[in-house]
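What follows is a single structure, written as structure tokens, with notes after it.
Removed from the display is one protein chain of the complex; every other protein chain stays in position.
Now for chain A:
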Amino acid sequence: MIRVKNLKKSFGDVEVLKDINVQIKTKEVMVVIGPSGSGKSTFLRCLNRLEETTSGTIHIEDIDISDKKVNINSVRADIGMIFQHFNLFPHKTVLENIILAPMKVRKKSREEAEKIAYDLLRKLGLVEKAKVYPDSLSGGQKQRIAIARALAMEPKIMLFDEPTSALDPEMVGEVLAVMKGLAQDGMTMVVVTHEMGFAREVGDRVVFMDEGYIVEEACPLTLFSAPKHERTKAFLSKVL
């Protein structure tokens, strides 16, 4: 589904990603962990070209998205992205947040878009919030609405950049539960997170990044119980 080859990314003279090679299969949940500043967010943002890559290729299915000629909007329409700070549109109601892109990008009618939106809201138990503005929601509700907004585009891939890091501890669970449900429904996911419990339980594969490299990747059981590299061990000993 996603093939990343020799990906490099620099900001000015600073090389943040230094040769990333990784493949993500359909329906796979890949969890990315690593210390702050290791390039996790940058890597994720390269996958839908929110950051332009410096060199290397990223294939999503058969499209090389680093190719300038690619219609990046139609690529992004198929890739949902969830941010640490939700980034809901504050001047639009929850419903409007969800139906905007399906109507404007997918050219769905308002009825179709609203039907999709209400189906999602019902699943998430947030139907009664359809007509309110994001300001009045709790952090956990905001993030679940952000997920609904992304899902309304019927994406093939979902990217999560520390989706629970900005939440109060008591709200982390409700968001992780939604993500777990998505994984069980067969969504292809790349998740940057510090939630090691989630990585272990839901991840098919865990990737440890440090200083712009993928240092180690393995299934969660192996990586957490028998890490090979010193840096992985050092990192895990701090977070586990």
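Methods note: a residue touches a chain if its C-beta (ideal position, glycine included) is under 8 Å from a C-beta of that chain, and two chains touch if they have at least 3 such contacts; residues count from 1.
Heads up, the rule we're going with is that contacts and distances are computed from a predicted model.
Missing from the rendering is one chain, named in UniProt as "Polar amino acid transport system permease protein" (options: "3-methyl-2-oxobutanoate dehydrogenase (2-methylpropanoyl-transferring)", "Septum site-determining protein MinD", "Cytochrome c" or "Polar amino acid transport system permease protein").
From the set A:9, A:40 or A:76, the residue in touch with the chain omitted from the display is A:76, counting the whole complex.
In the full complex, chain A contacts the hidden chain through residues 48, 50, 73-81, 83, 85, 87-91, 100-101, 104-105, 146, 149-150, 153.
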